[in-house]
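Before any comments, here is the structure.
Note that this complex is displayed minus one protein chain, with the remaining chains in position.
As written, the chains take the letters A, B and C, and residue 1 is the first residue of each chain.
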Amino acid sequence: MSTTQTKIVKKTESLEEAVIRFAGDSGDGMQLTGGQFTTSTAIVGNDLSTLPDYPAEIRAPAGSLAGVSGFQIHFSSKDIHTPGDALDVLVAMNPAALKANLQDLKPGGMLIVNTNAFTETNLKKVGYAKNPLEEESLTTKYQIFSVEVTRLTQNALEDLKLSAKLVDRSKNMFALGLMYWLYSRPMEPTIEWVKKKFAGKPDILEANLRVLKAGYHFGETTETFISHFEIKQAEIKPGKYRNITGNEATVLGIIAAKEVTGLELFLGSYPITPASDILHELSRYKYLGIKTFQAEDEIAAIGSAIGASFAGGFGITTTSGPGVCLKSEFINLAVKTELPLIVCDIQRGGPSTGLPTKTEQADLLQALFGRNGESPVPVIAASTPSDCFETMLEAFRIAIKYMTPVFFMSDGYLANGSEPWFIPSVSSLPKIEVKYRKEKEGFAPFVRDEKTLARPWAIPGTCGLEHVVGGLEAEQVTGRVSYDPVNHDAMVKIRAKKIANIENDIPELKILNGSDKGDLLILGWGSTLGSINAAIEKLLENGHKVANVHLRHLNPFPKNLGAVLKNFKHVLIPEVNLGQLRLLVRARYLVDAQGLNIVSGQPLKVRDIVEAAEKLLK
Amino acid sequence: MSTTQTKIVKKTESLEEAVIRFAGDSGDGMQLTGGQFTTSTAIVGNDLSTLPDYPAEIRAPAGSLAGVSGFQIHFSSKDIHTPGDALDVLVAMNPAALKANLQDLKPGGMLIVNTNAFTETNLKKVGYAKNPLEEESLTTKYQIFSVEVTRLTQNALEDLKLSAKLVDRSKNMFALGLMYWLYSRPMEPTIEWVKKKFAGKPDILEANLRVLKAGYHFGETTETFISHFEIKQAEIKPGKYRNITGNEATVLGIIAAKEVTGLELFLGSYPITPASDILHELSRYKYLGIKTFQAEDEIAAIGSAIGASFAGGFGITTTSGPGVCLKSEFINLAVKTELPLIVCDIQRGGPSTGLPTKTEQADLLQALFGRNGESPVPVIAASTPSDCFETMLEAFRIAIKYMTPVFFMSDGYLANGSEPWFIPSVSSLPKIEVKYRKEKEGFAPFVRDEKTLARPWAIPGTCGLEHVVGGLEAEQVTGRVSYDPVNHDAMVKIRAKKIANIENDIPELKILNGSDKGDLLILGWGSTLGSINAAIEKLLENGHKVANVHLRHLNPFPKNLGAVLKNFKHVLIPEVNLGQLRLLVRARYLVDAQGLNIVSGQPLKVRDIVEAAEKLLK
Amino acid sequence: MVISEQPKYTKADFESDNDVRWCPGCGDYAILSAVQQVMPQLGIPKEKFVFVSGIGCSSRFPYYMNCYGFHTIHGRALTVATGVKSVNPELSVWVITGDGDGLSIGGNHFLHAIRRNQDFKILLFNNKIYGLTKGQYSPTSEFGKKTKSTPMGSIDTPINPISLAIASGATFVARTVDKNVKHMMDILKQAAEHKGTAFVEIYQNCWVFNDNAFVSYTDKDVKSDNSVYLEDGKPLIFGNNHEKAIKLNGFHPEIIKVAGSNNPLIHDAKSEDRGLAYVLGQMGVENPGLPVAFGVLRKVQRPTYQELLYGQEEQAKQKPKGSLEQILNSGDTWVVK
Partner (left out) sequence: MVISEQPKYTKADFESDNDVRWCPGCGDYAILSAVQQVMPQLGIPKEKFVFVSGIGCSSRFPYYMNCYGFHTIHGRALTVATGVKSVNPELSVWVITGDGDGLSIGGNHFLHAIRRNQDFKILLFNNKIYGLTKGQYSPTSEFGKKTKSTPMGSIDTPINPISLAIASGATFVARTVDKNVKHMMDILKQAAEHKGTAFVEIYQNCWVFNDNAFVSYTDKDVKSDNSVYLEDGKPLIFGNNHEKAIKLNGFHPEIIKVAGSNNPLIHDAKSEDRGLAYVLGQMGVENPGLPVAFGVLRKVQRPTYQELLYGQEEQAKQKPKGSLEQILNSGDTWVVK
């Protein structure tokens, strides 16, 4: 392989879309590389969707399978929905990365490897008896591009006299530069970013820039690559965009809701993957008066949030499944005392500790039923990373208007995955009205608004409205402790009705793709939206009479769900669980809905949905 | 009223059955009185069923409504199922007891009151402006028997020079004696009991006996009562009987299972109404090697039980709804590590603290779904107080055979209610086989039994089987931590299948009353059995084509449930919740089952079930 | 707390119209009455008081105060109080808990609230038993105690709530007893005036399930021999005729005669070293044979959680990082035309 400076003129092929994945050791900076590639891709104007894949270990042994970190991005000149099922390009920084990821590369796909890392030791670490790059099974199936990334990086930095560690850590920039060239992306955004990030460290700054460019020029000049690609700008709504992950959008939703409502915002949380970043991010907004409290455990976290809401602030608590277990007793107290509260469950693989860094949708029934007694709560779920923003605003609206805790469901895939987000103007945000009770006249802690059935929010410090709330059953209206049988039955039913009635205050379900009658309806919720949309497009292309709807509101359901279901011969509910929404839909509408249930810690694959649909359609 | 000693010969009317209730202040000893009446009634050979009703306060202010304590007993010469909907006799020791209980007395029923307690202060305490005993609404509707219980008690004890407090506390014995006379029960069992109980306190012993007899003779001699009743022995299976509450039967079930399996038994518990008595009772069996541990909270309680099972003992934890919330994270660990464990949920009124001393069936969905991720557990429920015994043995059998935590559901009504129990012989108890893994050959922590899919129970101390279990996802067979997508999907499905397969190992559902085809099937679970049986008898009498089945196994369901349901036009599921079993049945079998849902902290009334059934049958 | 206008209250203003439902003879009555008498003396508007409790007989307390109240769940009152005080530091927040509620299930929140110096008062009604659930042993029950759940006697060494509070860094620690209402009121007032967590252990007789647990400190014949009432800066003197004193031998307190006194120990509640308060708190509880210390064992100042929280907020507001508009538009943005 030569690093000759002669510039060769190379072909530019135009593509519609591409799916690429950077994979390497946890120490190799793959997440950062992927993030930079995403930014440049967004700026080019492609539609995109990303999927980071972290190892569960902080830093597993270098070169081990457990330590492989990956970042996948799907980008296109058309509207896209998922990070993609299969890869066009896999960048593998070491044998472990190859082993862990190769199965996802399309036959004929490009495999770019750092050959310097394919040493005997590294190969042995992951159980390769021979160098797989020399195996016929590989060489015939894929286009292999062997690049001496480590050595080329060292060359580029030779005269800088940096530590070996620093040099080694720069090699991701080489891969990035090379991929920029391969897909004709501008280097400028990354150059700017490097300059800002390492402003105080001129050595590192220089090293990063040099290697980035070296990678780019390598693509341009070496004969290894004969052509490169171009992917046209997508037709997207004009306006200002940013790339955003689900957790970021959740944070922005909270901040926006705080500003819109003017309430004191109090987050009580306890760190847990994949929810911790919401705590981290929000704790940076003290200047807005946002209060974050890292409690001693999940119970204290939600308890403090409930206290905040009682005192007239707005309490939120963020967690993942195991934390929901611990919060359930307190959620029930909020249900019983009818206080506004948001419980964010960023779902991960379960049961128990399960797969902390993987995604799953298996906490839905827990959110609905995971408490003693009849304990109705609204449950809403975001469907894409950016949708977390709007969904969070909706959670606030319901919690305040109906004086109730609300479950906000996201998951590991949404939390860490990203997509371009059309930045809304502040004036376009929904108004959320907050009314504290002030008048003594006719006050009782459980007099209800006739329409919403909400009780008044009368907060400590308000003269004349002194009262006590608690977990024991309360007498209707007065709220005094009551053991009366008739009253209990009535209260159980009023609490249920209050939540059920919210169906009158949420939008009807709209068919997203296809027409409103047909052979098959695909019904989804949460993060499966992307895969389902993509699958429906395929199915429509294949000539099937299919359509899909997607639920943001899981409790109560939109009013017209039953009617929508009746217009289709078959109903398919794909979920990353064993059929939780399916259970609810079957019970409620007595419709023989079928499931597609693959619980592998990963988003559903488009092809699996297409296959399941076509099986039903036969 | 005279206390003349002339003996009057009185009529004896023969009755088939009676429902009576003792009601008084918490300090009046009504539970004890009811308990004694129950024993004598049992010895007479009547079938019976009882319902105690405690106040939530330890000792609410004397004479207040909150402090009323009641004990109801239904006894008969026929087979009976419930403590009865309405009362033939109400004994009211004070105005509060009258006010709280009168609504349950049948029109024309006997109202026996302690008139001495109807003072102005006492009347005022409960908001009676006038003495209700003088109101026409009462006197015309009921047969009122005004008895000066307090004064008669004082008279009887005049010469004993006891403290006023002691004298006052004896007056329940008067009521008891009177009722013994009224229903022709023998005083001997109570006399024996008093002699044993107060052996060291001759004063109290003497006082109790005197007053008991005074009450009896009062009935016999005074003109107030013109006749008394006799209720013939019921036709019940010959053998030895005892009266037993659900909590007692639960304890005996645990002890029996311990003896049958020979396992070390470890109960980790934290006090909570109405489960605490199980802890209290079991802690008295240290001589059998039974270990009880009152932990610092519910989490520690279940954690210690899981530790015990891991170490080769058998772990149990007992609690009620709010405690289940706290245990849910640990239940998931037991699901994931596949360890035997029993979680006893003695359900009470919810949500939140709710109605601690009242009954409810609203934790079913929590038991099934109250945990993050897909977390299948077998759930079984007792249906009568004595059925707790057998159901507990079944819980052990499943837990050990399938290496799984099992939910054992009881409720406040079963826990404190009692019924006669045919005492089984030890040799008739089911055998439960325990196999610890010993052989190294072929051992891995997650190799499974081909049939049950259970993993081996290999306990610390066994040489050569050292291994680690935990909450992270495990690789099939080896049990090593695994983040592999395919493995996770497989493990989720294996865990589900292991539990679903138990359907092959439980009895098919049998029609309890009626024939196996018809217009209406009543499907129940748990403590509604008595009311449903009684309702069905009525409905059959009324000529309807009805039948009923009752579920002990809620997860998995008996295999033939679907087939049974299909044979009826209508299905009615009465539950003391808002339709939790109904949700499961509708989802699984797509049958339009209807519910009867009255959530009043009390068992369902027979007449409500009959009414709901007849409405459907119209 | 800024008080603009000081309404004049009487005890009756703090009495709610809910029926009090404790057993007749319960020590809780005296505590309720003491609190209701102290409240009017604090110069705080009634609507600014919040009583937060867990579950237990003691935790029914808020229902009987004519104030804002929250009867939460078992063991968790401190967590709720944290939220209440954090969003509205103007409120005077009082936490009512029992030995089971506060030290068994709630032990963790106890130590964390205290180490953070949360700005509220904690009144722990210690009756050495679970009252509401009808008589199981609690974390303060004596070793060997026979109860419903320990028919052969408890095998757990009890917790001394005062030791735990001090080890957790409590800034105000006191002990009093239900029968000594005057002392209790004095302590409650000092607690009310303390900035930061004020922890008060109140010995409370459970007449039904653990009668006479504190008779040594309330019975007039023996109480003076078994109790020493602390006064800051004063020697530790006790006994029927004030004839006995406490002296330290290394870390070990010993009883000496006042007559011919050999340097009796002088109380120093404000000592930065926690050692003294720790040793005093152990007397008679973990160290038998010594009198139990009543009064304020420790009273020091450090910034409260709320002061620090709002302090950081103020500091952050000096350098605001942007409006909502700006936040939404931050990060790498691009424009599609």
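Convention: a residue touches a chain if its C-beta (ideal position, glycine included) is under 8 Å from a C-beta of that chain, and two chains touch if they have at least 3 such contacts.
Small disclaimer: the values here were computed from a predicted structure and weren't measured.
If the full complex is used, which shown chains touch the chain that is missing here?
Contacts of the unshown chain, counting the full complex: A, B, C.
Looking at B:166, B:469, B:494 or B:590, which makes contact with the chain not pictured?
B:469
Which residue, B:310, B:369 or B:407, contacts the hidden chain when the whole complex is considered?
Among B:310, B:369 or B:407, only B:310 touches the chain that is not shown.
For the full complex, which residue in C:21, C:116 or C:183 touches the chain that was left out?
Selected residue, touching the omitted chain: C:116.
Which listed residue, C:167, C:215, C:237 or C:258, touches the chain dropped from view?
C:167
Please output the residues of subunit A touching the missing chain, sorted low to high.
57-62, 64, 66-67, 270-273, 276, 279-280, 283-284, 286, 292, 294, 296-298, 322, 352-353
Touching the absent chain: which residues on subunit C qualify?
104-108, 111-112, 115-117, 139, 152-153, 155-160, 163-164, 166-169, 250-252, 271, 273-276, 278-279, 282, 286-287, 302, 305, 308-309, 312, 315-316
Name, in rising order, the residues on subunit B that touch the hidden chain in the full complex.
39, 42-43, 45, 189, 193, 233, 236-244, 248, 252, 255-256, 259, 264, 266, 268, 284-289, 291, 293, 295-297, 299-313, 315, 329-330, 333, 337, 423-426, 459-472, 480-481
As a working rule, only the chains that are shown with their structure count from here on.
Please compute the C-alpha centroid of subunit A, do the same for subunit B, then give the distance between them in whole Å.
47
So, what's the distance in Å between the C-alpha centres of subunit C and subunit B?
About 39 Å, centre to centre.
Listing for subunit B: what residues touch at least two other chains?
Expected reply: 66, 322, 352-353.
Return the residues of subunit C touching two or more other chains; collapse runs of consecutive numbers into ranges.
Residues 55, 73 of subunit C touch two or more partner chains.
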